[in-house]
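Here the complex is missing one protein chain, while the rest keep their positions.
Labels A and B are assigned to the chains in the order they are written; within every chain, residues are numbered from 1.
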Amino acid sequence: MIKDITIGQFFPGQSFIHKLDPRAKIVLLIVYIVTLFLCKSFFSLALMLAFAITAVLLSRVSPKMIWKSMKAIVILLVFTAVLQIVYNDKGDVLWKPFENSSFAVTTGGVYAAVFLIVRICALILLTSLLTYTTSATLLTDAIEKLLSPLKLLRIPVHSLAMMMTIALRFIPTLLREIDIIMSAQKARGAMLDSGGLGQRLKALTSVFVPLLVSSFRRAAELATAMECRCYTDGANRTRMRRMRFTWRDLVAALTLAAFAAAVIFTSFYPIAQTLIFQPVIT
Amino acid sequence: MERKDLLSFQQVRFTYDEEAGTRPALQGISFTVKEGEFLCMLGHNGSGKSTVAKLANALLVPDSGTVLVDGADTKDPEKQLEIRKTVGIVFQNPDNQIVASIVEEDVAFGPENLCLPPEEIRRRVDDALKAVDMYDYRLQETYCLSGGQKQRVAIAGMIAMRPKCVIFDEPTAMLDPKGRRSILGTIKALNRDFGLTVVLITHFMEEAAAADRVIVLDDGKILLEGSPREVFSHTDTLVSSGLEVPDTAKLCYELNRRGVPMPADVLTEDEFTGAFLKLLKENGA
Partner (left out) sequence: MPILEAKGISFGYGHHTPFEKQAVRNVSFSVEKGECLAVIGHTGSGKSTLMQMLNGLLKPEEGQVLLNGEDINRSKKTAAAARFRVGLCFQYPEYQLFGETSAEDIAFGPKNMGLAADEIRRRVKDAASIVGLPEEKLSVSPFDLSGGQKRRCAIAGVIAMEPEILILDEPIAGLDPAGREEILDLIRRYRAENGATVIIVTHSMETAAEIADRVLVLDRGSVALTGTPAEIFSDPEKLNSIGLDVPSFTRIIAAIRKAGVPVEDAYTLSAAADVLSSLWKGGRAT
């Protein structure tokens, strides 16, 4: 059900993670993701997962909500895992179901599948944590700040950020609206989840047209309201919240740096690799 | 003490789509709003009342005639920003005037556009949220709020800009009775406690009872003007112009039609009961 979507939701709080500077959070997330893709061993991957889980625990966001955001990608995970198992033929053969074909489940395939799943989970975990602990406005403000050098290239960074704020603000509104329109058309027998292609297309029109009409109306009304509230091009707007780097950001940055160093060390130095764990090259 | 005119319409005419040959939305209307006044503007859908709001805020400029806001002509592009700082508008649909996802961030939107320093914005946002009784919700997501609460956030967003006058354009039309009462209470309190000049545009006559003065618009012209009591006594004129007449007025009207000489200017249920009992007494004696 559309109402159950939680991605992009914000849970207000006062935790260590909430109090980090949003700019720091974005940069750290990018560093984290890059490091995640440098991981070559299970040990380094476990380190990164531990980092993500610690961050989640520090944020005090309910694990249930985290689980909900993960649930949405379970199908994707299963799919990629199956692909890895089917197409990877490195390592020892574990199971050969068909005598005549070359298809076989190998250790390499299973390792790669597990590796991929853990990697994607860690990625989703920390990315959703960013949106769970940072309000949309702060997030876009931070992106605007981080991208401000682009203003020199005459890219309208502020307008883009404003568009993003508004888009994020209207996502729940539009989702609810879609839900209502869909229910209303279903009440008139619209074949939204059954019937042939033609019927479905017709049924989709019955949702799409009203949605478009109302979106245009909303856009026009919002523009008037913003004008009324003295919004011009927004170039010189001040902000209620000043973003400041604090000791927290320093602690977070140093911790991540330590983890990243460990990952790079274990992944790229052969001695460390043989000492700690067998590498998995996918 | 003579209060000065904050808002002044002089012979204002306005037509939306000149070429299509449509009827003018406003056909030369004149009125003023004094500082600190609570004016209610009544009219059915399409009577031109929403056009008045947009003209007062320089979102539209008149085809002919003049609109003066605190002495500034809305036709002067240089004055537009000043005019919008003086007169704010709260619209009908709260969903389409909230810009940010979090309550306090939305209220901060206006002051941020005024380029105020962060400390001042924080102070104004907190004050505005307290004034509309939404301070406890400041960190909530706007989309989780009820219609009435959203509308109060929209009002806070307007008064955080510290305008002298706020025009409420059918602020209760999309709310249920509970939300409607809470918004009306908020509007009255802003006028009474903070001296805010209020123009309330509505088609619910009941909402006009609290106003200092009432103007009834019909077909872009002023049909009636006066105190709520004076205006309410013209029940038949109001009904025929498609207005939402209070139940007591409807009942008086129906009783008059049935030959009962009820006075025409009763406003409240208590006044009605009193007047009817008095009639009975005169009769039964």
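By definition in this document, a contact is a pair of C-beta atoms (placed from the backbone, for glycine too) under 8 Å apart; a residue touches a chain by one contact, two chains touch by 3 or more.
Keep in mind that this is a model prediction, so the values were computed, not measured.
Under the touch definition stated at the start, the shown chains contacted by the missing one in the entire complex are A, B. Only one of the listed residues, B:Gln11, B:Ser30, B:Ser64 or B:Thr273, touches the absent chain: B:Thr273. The residue touching the chain not shown here, chosen from B:Gln11, B:Ser30, B:Asn45 or B:Ser64, is B:Asn45.
In the full complex, the hidden chain is touched by subunit A at residues 3-4, 6, 11, 62, 64-65, 68, 180-181, 183-191, 194, 205-206, 208-210, 213-214. Although one chain is hidden here, its contacts on subunit B can still be listed: residues 44-45, 144, 146-147, 173-174, 176-179, 203, 239, 242-248, 250-251, 254-255, 257-260, 269-270, 272-273, 276-277, 279-280, 283-284.
As a convention for this text, only the chains that are shown with their structure count from here on.
In terms of their C-alpha centroids, the spacing between subunit A and subunit B amounts to 44 Å.
Listing the residues of subunit A that touch subunit B in their complex gives 9-10, 12, 135-138, 165-166, 168-169, 172-173, 176, 217-218, 221-222, 224-232, 234, 236-242. Within the complex formed with subunit A, the subunit B residues making contact are 54, 57, 59, 81, 84-85, 88-89, 91, 93, 95-102, 104-105, 108-118, 121-122, 125, 139-143, 157-158, 161.
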